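All protein chains but one are shown at their positions in the complex.
Labels run A, B and C following the written order; every chain starts at residue 1.
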Amino acid sequence: MSNPIRVAVVGAGGRMGREVVKLVLEDQELELATALDRSAGGIDAGILVGLPASGVIITEDIELAFVEHKPDVMVDFTTPQSAYANTLLAIKHGVRPVIGTTGFTPEQIKELDKLCIEKEIGGLIAPNFSIGAILMMKFAAQASKYFPHVEIIETHGDQKLDAPSGTAIKTAEMIVENREELRQGNPNEEETIEGARGGYYNGFRIHSVRLPGVFAQQEVIFGGYGQTLKIRHDSYERAAYMPGVKVGIQKVMEYTGLVYGFDQFIE
Amino acid sequence: MSNPIRVAVVGAGGRMGREVVKLVLEDQELELATALDRSAGGIDAGILVGLPASGVIITEDIELAFVEHKPDVMVDFTTPQSAYANTLLAIKHGVRPVIGTTGFTPEQIKELDKLCIEKEIGGLIAPNFSIGAILMMKFAAQASKYFPHVEIIETHGDQKLDAPSGTAIKTAEMIVENREELRQGNPNEEETIEGARGGYYNGFRIHSVRLPGVFAQQEVIFGGYGQTLKIRHDSYERAAYMPGVKVGIQKVMEYTGLVYGFDQFIE
Amino acid sequence: MSNPIRVAVVGAGGRMGREVVKLVLEDQELELATALDRSAGGIDAGILVGLPASGVIITEDIELAFVEHKPDVMVDFTTPQSAYANTLLAIKHGVRPVIGTTGFTPEQIKELDKLCIEKEIGGLIAPNFSIGAILMMKFAAQASKYFPHVEIIETHGDQKLDAPSGTAIKTAEMIVENREELRQGNPNEEETIEGARGGYYNGFRIHSVRLPGVFAQQEVIFGGYGQTLKIRHDSYERAAYMPGVKVGIQKVMEYTGLVYGFDQFIE
Partner (left out) sequence: MSNPIRVAVVGAGGRMGREVVKLVLEDQELELATALDRSAGGIDAGILVGLPASGVIITEDIELAFVEHKPDVMVDFTTPQSAYANTLLAIKHGVRPVIGTTGFTPEQIKELDKLCIEKEIGGLIAPNFSIGAILMMKFAAQASKYFPHVEIIETHGDQKLDAPSGTAIKTAEMIVENREELRQGNPNEEETIEGARGGYYNGFRIHSVRLPGVFAQQEVIFGGYGQTLKIRHDSYERAAYMPGVKVGIQKVMEYTGLVYGFDQFIE
């Protein structure tokens, strides 16, 4: 077996950061090189996430940590602002960035790609690391060729601000590219309670359920002639993104330049 | 074992009538006394519904059939207009009516009750014979005491005219009687596609899905603190009403007067 | 619009035959040329299936019907024995066979292919016409590349004799071709009730639920790191096979020779 990949986790005390720390500590192909956080400094990274002490004490100075611990990869799920600065620092020190933050501008992405190529390292920025969600979208798109009658039901926590979810809209777009044009339902249909039939999108409907206790769920339902076909993805917690993060960590070791989006790692 | 109950099926060639014929032919506690239909006269009732020949030939003259075959019970899933006339005829001949039609006026119900009492027979008019649907509504009402956060998703065939369904509205009313008042969701929530959040009813949401191939389905979802509780009833076909019809046939043999609504036979 | 395809339905009074009659009568691209059945002779095919009278009276003599009505296609969901004889007759008269019966021998299939080619017509024998079930199996196979942890739950009517279902076993085989080898579960797992963990197949488990009221349902569940991906197909009734039957009817008009299996019409 080859040496484990040495990972620096930035924002280790944040919600996603904690999951990344757990992933790295529990996976034998990965090693926690260093862990950074502004408010959890001084605490052992293992203790912080509910695991045995790891010997890695959380610090605040990223550049110093890169110099001292020479990580192969930096994983950053912080904010767009700090992620950009951290990525510049990482590339400068030959540390491959794996970034789970949205909000980078096309110019920034172009620049970071150029810097990665100059340094001959790989990098990844991915707004969605969920392999399951990506498969759900691909299958839904394929099925809509044969079952043009479709509705999407997505369920998220009750404090979510926007409806429908980004994933639901992305799914709907992918369906439209594959499905024959069709306005579903009875043309004389009437809502006795306004909105009951959900949001209208290119001939079909999207429904957004918001309930406390739910993290992120989506079901795409196809109906026709005495049957339904359902494709459903349930994320129960942030850990759902970790298999994708691990694939990202492994992939950036193998290529040069910055990749945007995780989809292309899935056939 | 006691003698089977002798049943007359009116509207035997209709969608529900066919199911009632099947029920009666296949259940040993029931016996098909006669079967009536205006357009299927002359055909054997068994052949009509895809069973072996039953020896009962479908006829058109209801009163004659009552006199000749002396049924104990008449089951009628025709239209409000003919059901009323049929019920009068049935009571006159001492045949207990079991009616699955909506649209009777309160005056008609009162009158039929009086006639049943005079004749010392039972009768039943029930807009919903689905035991499963009635249990779903009762459980949903009970659960809403403990889980005030709730949404209803109902799915019906794509040619249904009204949304939400009558069952969804009835369920919502029963929930409101038990649930603490609460306006769910984030107060700053925004729909980027209008209607995505569903129909608003007393603080919670109802979603109506319409897809071909579906008969009648409803799911009531309660959410809270890392968990969901779901109560789901799926009717796949008209046969779903038959266990309730059978209970109705048995019950009208036991009491006197007209009962309206099936709920009261369920604890 | 081109002329409708003229269809002969053999076994029109059987469970599947009735569905085919409905399909043909209700679809404008199809026309009921003739309908055959040994026990429902003399009845109008429309009345038999609960539709308005169609003018097509069910008869018994297949060869005569072929000669008189010159159908383009014969659909046969009878038994293996009669289907073979019917197929020979159909080809002889230039009627393209679409057969939904299992049990043909490889020799018979070879022979029928040769006869179709000689007659320059297409033919199809397909044990499974369900497009939805075929998509479910394809998606499950694809997903198992990324989510090796999988279980299959299939639900059928409570009088089904064999468990697991043929579809479940076919799905499991397709998964095995794509999934990394892996023995799931805790090696020290113990069943306090024997069989609770389901049937073991190449490292994963298959569960067969049998309940009255269910026609055919299957869910393939993939699990990993805080998420599940579910692919579910529910057939509510025999009508679920009809879109596939229609595709079959259309396809046999376009090629020459006998095709075995419906999968190849799905990308």
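Following the convention adopted for this analysis, a residue touches a chain if its C-beta (ideal position, glycine included) is under 8 Å from a C-beta of that chain, and two chains touch if they have at least 3 such contacts.
These figures come from a predicted structure and were not determined experimentally.
All shown chains touched by the missing chain in the whole complex, by label: A, B, C.
Contact between subunit A and the unshown chain involves residues 13, 15, 18, 39-40, 43, 47-48, 50, 213-215, 236-237, 239-240. Contact residues of subunit C toward the unshown chain are 149-151, 153, 155, 158-164, 169, 184-186, 188-201, 205-214, 221-228. On the side of subunit B, the interface with the absent chain consists of residues 130-132, 135-136, 139, 142-143, 145-147, 222, 224-240, 242-243, 266-267, using the contact rule stated above.
Here, only the chains that are shown with their structure count from here on.
Taking shared numbers over all numbers used, the subunit B to subunit C interface scores over half, which places it in the same class. In this assembly, the C-alpha centroid of subunit A lies 47 Å from the C-alpha centroid of subunit B. We define each chain's centre as the mean of its Cα atoms; on that basis subunit A and subunit C are separated by 39 Å.
Per-chain CA centroids place subunit B at a distance of 32 Å from subunit C.
Residues of subunit C in contact with at least two other chains: 236-237, 239-240.
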